[in-house]
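Note that this complex is displayed minus one protein chain, with the remaining chains in position.
Entry: chain A
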Amino acid sequence: MVKRSSPQLAAACSLMVACVVGATVSGSAHAELGGTVASVESDAAHLKGVVRLAPAQAYTLHEIEAATGHIVREYAADDGKIFGVGWEGPTVPDLRQLLGEQYFTKFQQAVAKRQSHRRGPVVIETSDFVFEQTGRLRDFRGRAYLPRAVPSGVGIGMIR
């Protein structure tokens, strides 16, 4: 029921070079923006998800589809560094895990500084960190990225 047909996923699979099912837990590896691709396995284990790889020009998309109905996309530059994450699903995922402690804290601080009683999308844009989240229970979507770490030639529009 929560699984749905996904044209985007089908497209990703046609590109993939590897399909990792039930990614292994990689000990102390901890996911975070700015971290390495090892963190993808940590996230996949956390989400009990299936990882698919979709290499593209200048980056590789690691897409984790969890049985919970969540889809998490992590974007790794060719040096293995994660420069963007995207998520969608029925609930807000563990953002501390996805963003890492440093950017999770930035997100919380930025939300606290906004005008009182804001209800609506959360959009935080700073020179080194961008966070966007919209939706409501049953349908949350968001993305976060590090503008300075996005490989040249890669449009931020593809981070979703």
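Observations on the model:
By our rule, a residue touches a chain if its C-beta (ideal position, glycine included) is under 8 Å from a C-beta of that chain, and two chains touch if they have at least 3 such contacts; residues count from 1.
Here is the rule we go by: contacts and distances are computed from a predicted model.
Within the choices "Lipoprotein", "4-azaleucine resistance transporter AzlC", "Multiple sugar transport system permease protein" or "ABC transmembrane type-1 domain-containing protein", the name that UniProt assigns to the complex's undisplayed chain is "Lipoprotein".
Considering the full assembly, A:F104 is the residue among A:Y75, A:F104 or A:F129 that touches the omitted chain.
Think of the hidden chain as still there; on chain A it touches residues 1-2, 67-69, 90-97, 104, 107-108, 111-125, 132-141, 160.
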